[in-house]
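Only one protein chain is missing from this complex, and each of the others stays in its spot.
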Amino acid sequence: MKSIKRCQGIISLFLVFFVAGMIALVIKIQREASFYMMHSENYELGMVYDRNGDVLFDGSGNEEYEDNYFIDVGNLIGDDKGQMTNTLVAQNLEKLNNYSFSAGLVREGGKAAIYTTLDHEANRAVYNAFGNQDGCAVAYNYKTGEILVCTSLPSLDVTKGYENISDFRSGTLISKTLYGTVPGSTQKVSTVIAALEIMGADTLFSKSFSCSGTYVNKSGDNIDCHNSYGHGTQNIQQAVENSCNPFFAQLIEDDDLPLSQVKKVYEKLGYAVNDDEEEYFDIDGIKCQKASTTLNDPYEFKTQWGCIGQGDTLVSPIQLMMWQSAIANESGEMTMPHLIDHTTDVYGKIKDNAKTQFSDRLFSSDTAETVKQILLTNGENHYTNLITGYKLGVKSGTAQVNEGNTENSLLVGFVDDPDLPVAFCILIEDKNNTSLKTENIAQIMLDALSQN
Amino acid sequence: MDSLKLILCAVAAASLDICALVLILAAYHERNTGNKRWNRMTSFMELADYNTSYPLGCDEILIGRHASADIRLPDLSVSRYHAMLTISNGIWTITDIGSKSGVFVNGNLVKQTQLRENDMITLGNRRLIFRRRSDVNVR
Partner (left out) sequence: MSGNKCSYIFSAIFVLLAHAGMLLNVFLNGNYSDLSDVIVLAGAVIGLDLVYFIIMPFFKQSTFTIDFLLLLVLNMSVIFQSCFGGVHLSLKHYITCITALIACRAGYLLCRNHKWLQMQKKYFYIGIGVLMLVIVTLTGSRSMWIYLGPITLQPSEFIKPLFVLACATSITEQQKKHKILCFHVVYENFALMGITAAICLLQWWCRDLGSLPTFIGIYACGFLLRICYPKAKFSKKKLIGAGIILLAVAVICMKFAPAYVQERLHADIWNDINGNGYQQAQALIGIANGGWFGKGPGYGFLHNVFAHENDIVFATISEEWGLLYALMMVLAILIIVMLPLINPPRSYFHSTMAAGVCAAFTVQMALNIFGSCNMIPFTGVTIPFISSGGSSLMTSGFMTGMLVASQSPVFKPPKPHKKLSSFNLRRQKA
């Protein structure tokens, strides 16, 4: 009868809703179970491997390793102890857990692992090259985005625990590649990009400014050049090669380069201009600080100094390296770096295969080509003898830190070779204290990478 | 140990499943006996048109033109809700629920009356006969 049928209809409606909810619940639990497990005290971690199958982190703790076997990646790969949070393991614990809802927690023989893109051997060679010097180096394949080398000193051996954590030197627990540092003259690459975007190659190459060692800007402040005798009159190519500060100060003051447009290009490049909120971008769960700078007034000392790469400007080495990829690719698009090639679940099934991703277009491909040419010429003229065997586009930099008390040395660049498409950034802290040069490290790094 | 645990879980779950299944089957069986019981209680009656017969499946049956009526007579002379059949103690009663044309049983206009076998009910232009179900004798 229809009346009874109607009641049955309502009962079915309630049941259908409930059953649909239950199905949603089961699916939710299936998908999120391993996330839940990571919040319990009950987990069994797997391994992290490099690109050749070498161990970078052993979650099981069953094997013995040489002393300092993991020290070169200590503060990048990290561990599960909770002392370091911005590390690969800490951010990807869930993927590393030997757990699946149907298998439960596998104590022995679980195959959950993360296969990274790092080259442990090259990484260790670079780490050792630093010797007692602090600093960091990062390199990646600008075609695919695979991070090949990423090391930061001082570092730690995670297998030794944190008992003497108070004795650790500052910066031990973080990978410096991820955090902003004063870029020095490497910043001039960004300024050249901005100038090219705004006025075009022809206008820029027609400009020439003179340098007498020091330049008094329009607001009356001194912009010093590192060469106190001055560089004379130069065009942009020479200014980049000489890394001439007065040239760039005058360029910023030039009427063809309105600061509002420079700001726009900088923002496109990813700078947080004038105290914008601090931002991060994500590399497989690891947070990398975005660049920031201050641009107020083209005649102001602070702004000019910012465009030259001192003062308020902060850029992380990884971002410096990523801009090099946009130049080296001649596309104006950055290749987004990644650290995880793939992961395996508890049964050893491969999942999460990495894909190469590109950023939005930061600048035009014409600009990219021109900058690439400028950097390649610089490499050819000044670095052929220092780093042998590679066709390089580079820009060096010296950054004043600790209120000008110490100087850091930087080198950013790329190899223009389809067989070795590597972009890199190297940072040596307190360079006046050592005979170690960034080019030495670049040579060792590229040699190690080209061998594999 | 693990496999034993798995088997035990499976056994416990399976026994529960089978139990649920058996109970559902039992419910279907009960529906059949319930139908029989209901038919006995309602004296095996049905309403019949000249070509269709309407089973009387529950204790309150609305007759009318509206789509939601239990027995739908699509005829404009029948009100939307015309009459209601109710049963109590095995006796069917027909009640006029505010129809326009009235309810006639064997030609008499009634407000409420008990029905007996082979009564002729007239609702508007439609005639229905209250009779024993034809398939009863077969069983």
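Some notes on this structure:
To keep things simple, chains are lettered A and B as they appear, and every chain counts its residues starting from 1.
As a convention for this text, a residue touches a chain if its C-beta (ideal position, glycine included) is under 8 Å from a C-beta of that chain, and two chains touch if they have at least 3 such contacts.
Please read these numbers as outputs of a predicted model, since none were measured by experiment.
Residue B:Glu30 is the one among B:Glu30, B:Asp49 or B:Glu117 that touches the chain not shown.
The missing chain, though absent from the display, is touched by one residue of A:Ala103, A:Ile165, A:Val216 or A:Ile350; that residue is A:Ala103. In the complete assembly, the contact with the undisplayed chain comes from A:Asn42, out of A:Asn42, A:Ser206 or A:Asn222.
For chain A, the residues in touch with the chain missing from this view are 3-4, 6-8, 10-12, 14-15, 17-19, 21-22, 24-26, 28-29, 32-34, 36-37, 39-40, 42, 99, 101-105. Although one chain is not displayed, its contacts with chain B can still be listed: residues 4-6, 8-9, 11-20, 22-31, 33-34, 36-38, 41, 57-60, 62, 66-68, 81, 84, 86-90, 93, 97, 112-114.
Note that only the chains that are shown with their structure count from here on.
Chain contact summary for the complex, chain B toward chain A: residues 57-58, 60-62, 68-70. Residues 1-4, 6 of chain A are the ones that touch chain B when the two sit in their complex.
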